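The structure appears below as structure tokens.
Only one protein chain is missing; all other protein chains are in place.
Then we have chain A:
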Amino acid sequence: MFSLISLTIIITLFINAICILHEDRFLARIGWTSKRSGYNTEPTIKSKIIDLISATRTLLRIPLIAINSVVIIYLLILG
């Protein structure tokens, strides 16, 4: 049931889900853009989540292409 391979596939799917969220079309509607209204005294949880999403998107887009291809080929071969 729980194997390391299924864990990596689950993690890959989650990261895919985060990277898919388009900034202008979707997040702007909810108001989750990374607007910087000066420097807050303490970053709130919401601003941290927003920063995390945009950082994940920027950083992991290209490795995600490679990881997705590997996973697709793996799943094709082994069913």
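Here is the rule we go by: contacts are C-beta pairs under 8 Å (C-beta built on N, C-alpha and C of every residue); 3 or more make two chains touch, one makes a residue touch a chain; residues count from 1.
Criterion: contacts and distances are computed from a predicted model.
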Name of the absent chain as recorded in UniProt (options "N-acetyltransferase domain-containing protein", "Queuine tRNA-ribosyltransferase catalytic subunit 1", "CTLH domain-containing protein" or "Protein YIF1"): "Protein YIF1"
Option touching the unshown chain, where A:Ile45, A:Ile62 or A:Ile77 are the choices: A:Ile45
Sites on chain A contacted by the missing partner chain, in the whole complex: 1-4, 6-7, 42-43, 45, 48-49, 52
